[in-house]
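Every protein chain but one is kept in place in this view of the complex.
Chains here go by letter, A and B, matching the order in which they are written, and residues are numbered from 1 within each.
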Amino acid sequence: MERFIIQTNQLNSWLKKIIESVPRVLAPVNDGTKTEFRQIKTVDEVAYDTLTTTSSVKAAAFPESETLFSYRKEGKNTELTQVSPEAYPETVVWRARPCDAIGFAPLSGIFNWDYKDSLYNARHAKLTVIAFSCNTCDDYCFCTSVDGGPGSTKGSDILVTQLNKEEALVEILTEKGTKMKDLCPDCFKEADQNIDKESVLAKIPVKFSKEQVHDFLSKAFDSPVWKQQSARCLGCGACAYVCPTCACFDIQEEAHGSRGRRLRCWDSCGFSMFTLQTSGNNPRPTQATRWRQRILHKFSYMPDRIGEYGCTGCGRCSRACPVDMNIKEHLISIASISHE
Amino acid sequence: MNENIYLPYIMVIDKITVEAPGVKTIRMRFQNEEDAKAFTFRAGQFAEYSAFGEGECTFCIASSPTRNGYVECTFRHAGRVTSGLDRLEEGATMGFRGPLGNSFPIEDWKGKDLVFVAGGIALPPMRCVIWNVLDRREDFGNVTIVYGAKSVNDLVYKDELKEWNERPDVNLVTTVDPGGETPDWKGEVGFVPSVLEKVAPKSENTIAIVCGPPIMIKFTFPVLQKLGFADDCIYTTLENRMKCGVGKCGRCNVGKMYVCKDGPVFSKVQLNELPPEF
Partner (left out) sequence: MNKLNEKAAALLQEGTVKLIIGYEQGTEKPRPLFCTVPEDASRLIFNDQCKNNLAVYLTKKEIIGDEKIAVIATYYVMKSIVQLDKENQINKDNLIVLTVDSDGEVIEFNDYQEMEKYADEHVPAPDPKVVAMLEKIDNMSREERWAYWKSELTKCIRCYACRAACPLCYCNRCITEVNCPQWIDPWPTPLSNMEWQINRVMHMSGRCVGCGACAEACPLDLPIGLLTKKMAMDINAEFGSSDDGNVLSTFNPSDKENFIH
C-alpha cells in the first residue's frame, strides 16, 4: 500500500481527470431529498454533504437488471447471442463508503463459489472503487461490529481520508488504484509515515460480537425471536435492494415476437413468493420464516459456506425500511439472547 | 457448461410422447455435434429447459446416462414456461442448461437390493436411475419399484411400466389412489405409503430411493423406518423452486445447502440436518 497526500482543493482536479479518462464515473448525487450514485459528467454534481447514499454501489458490478443473452427465432431454429464483455464500460466509483467497498467481498464470493459468474466478474474487473473514509456516522451505522470500520480499506482500490480542511490522505491499495492516481501525478505528494488517520475517523462503538450472533444462530432455528422481530415487517424488497451484499436474483424473459432476451433482475428472499413452488407448497410461508432466512443467511449460512459474512454494517436496510426494522437493534437483541 | 453459465445449449426435439393428461416427455438431441460428444451426466442430475420467449424450467434429466445421443425430460403443463414447452413440436429447437446438481451415488449401491418409491410426476427422476440400474443389471441385487398416481390415466411411462412389469428381474407394484382405478385395473389401490407397507421390502442390504410430493414423502419415511431402513440407506431428491441452478440466485438455499448444488439428491441423514424448508 502506498500513501499520499492530496490538497483538498486538488481533489476536483483529480476527479476532472478521471471523468475525462473513464467512460463512466459514478458518484453520490443529490436527487430530491435523497442521495444516490449516479453517473456524473462534471465535478460539481458530487454531493459531499450527506453521510451516505440510499442504495449501495453494488449496481456497478451487479446491476438492477442485465441481459444474460439474446435470442432470435427463425422458423424452427433459434440463434443465441451473448453480451460481449467489451460492452461493459470501465467504471470508477467516486466517494463510495468503506461499507460499500467491503460489500464486494461477499458478492464476489457468491458469484464465484464453484461456478464462476462471468458477467459479474467482467463488470467487477472493470470497476475501480475510490472510497472516502467516514468522519461522521449516524445511529444506524455498525460497521465496526462486523469487521468493518470508517477507515477500512477492504475492497477499495483507493481510500481517501479527509485529515483536515486542507489535506486528505490517499491510500493506494491496488494496481487499479495506481492507474487512477497516475491520471493526475502532480496532485499528490508522498505522505508522512506518521500520519494517524484514526484520530479523524468517526467513533463507532462495537455493539455486538458477530461470532456470538453466529454461534447463537446455529441453534436458533425454532426460537420465538423471529416472529417477535418480524411482526412489523411488510415483506417489501427495500432492504435487499439497498444492501451492498444481497445478491438474490430472478431470471426473466423479455419477448418481442420472434426476438427477445433472457435477463436477470434483483429479487428478495423477503418476498412472499420467493420460494413458492408450482404445486403451491411454500417452504417459507410466513414473514417470520423469511426474516429468519435473511439473518441466518447473512450471519450463519454464508460465513459457514463461503467464509464471508453477508453484512457490512452500513445500516442502509434500516434507513430504507418503511417500518424501521433496524438490523443493528435486532442483532444486538439476538446477541443478548445468546447470553441467556 | 458454457463459459457463460446462463447460456443454454440449443437442442432439437426428436420425439414428443404424451404420457398422461397434461404430461409430456420430450426427447431432444444437441444441435451441435461437438456439444453432443462432450456431454455426459449422472443419474439424478437436473437441467434448466428453455422455451425461448417464455423462460426456463427445472426438471430432472429423465433419461439414463447409459443411453447416448439424446436426453429426455418429462413435465406437466402447469404455468408459463411449461405451456411454452407444451406448444413446441417435433423438429423445433429449445434450450438445455445442464447437467446441474449432484447425482445418486449408485456406485455405492453395487451388490445391494434397491427399492424405488415414486408418486405421480415424480417418477421421471426415478426413471433415470432405474434405467441406469437396469442397463447394468448384474451390478445390483433385487429391484423393487413401488409407483403410484392419482388414477390409471395419470400413470406416466405406461409402456415402460409394462416392460418393467414383464421383466422377471424387476418387482413392479403399481397403485392408484382410491377412486382412481378402472374396472380392468389389475394393480393395487391405495396411497403409495400404505402400498409400500404392504409390499414390505426387507431392509437388510437394501437402499430405498423415494421421490414424490412432500405429502407422500412425509408418510413414506415413517414406513421405511418401520421396515428397518436406516437413514443412511434412504435417498430422495428435493424439488425446491430453482432458477439459476448454480447456487447464486438464492432461491433454493436451505440451511447451508443449495438444493441446486449440494442436491437435489440427499440422503435422509443429510435431510435430517437441514431446516424444514423444502
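Here is the rule we use: a contact is a pair of C-beta atoms (placed from the backbone, for glycine too) under 8 Å apart; a residue touches a chain by one contact, two chains touch by 3 or more.
Not measured: the values here are computed from a predicted model.
Q: Can you list the shown chains that the omitted chain is in contact with?
A: When the full complex is considered, the omitted chain touches A, B.
Q: Could you tell which one of A:Leu201, A:Ala320 or A:Ala335 touches the chain left off the display?
A: Spelled out, the listed residue whose C-beta touches the missing chain is A:Ala320.
Q: Which of these touches the unseen chain: A:Trp94, A:Trp113, A:Phe216 or A:Tyr241?
A: Spelled out, the listed residue whose C-beta touches the missing chain is A:Tyr241.
Q: Give me the chain B residues in contact with the hidden chain, please.
A: Touch with the absent chain occurs at residues 79-80, 83.
Q: Contact with the hidden chain only, please: which chain A residues?
A: Within chain A, the residues that touch the unshown chain are 31-34, 36, 54-55, 64-65, 139-140, 231-232, 234-238, 240-242, 250, 252, 254, 263, 265-266, 268, 271, 273, 286-288, 318-320, 322-324, 326, 329.
Quick note on the criterion: only the chains that are shown with their structure count from here on.
Q: Whole-Å distance, chain A centre to chain B centre, using C-alpha means?
A: One centre to the other, that is 39 Å.
Q: In their shared complex, at which residues does chain A touch chain B?
A: Its residues touching chain B are 68-69, 71, 73, 76-78, 80, 82, 110-111, 113-119, 221, 247-253, 255, 260, 262, 264, 267, 269, 274-279, 281, 283-284, 289, 293, 297, 300-301, 304-305.
Q: Of all residues in chain B, which touch chain A in the complex?
A: The touching residues are 1, 3-8, 10, 50, 52-56, 78-79, 91-95, 213-214, 239-241, 243-244, 246-256, 261, 275-278.
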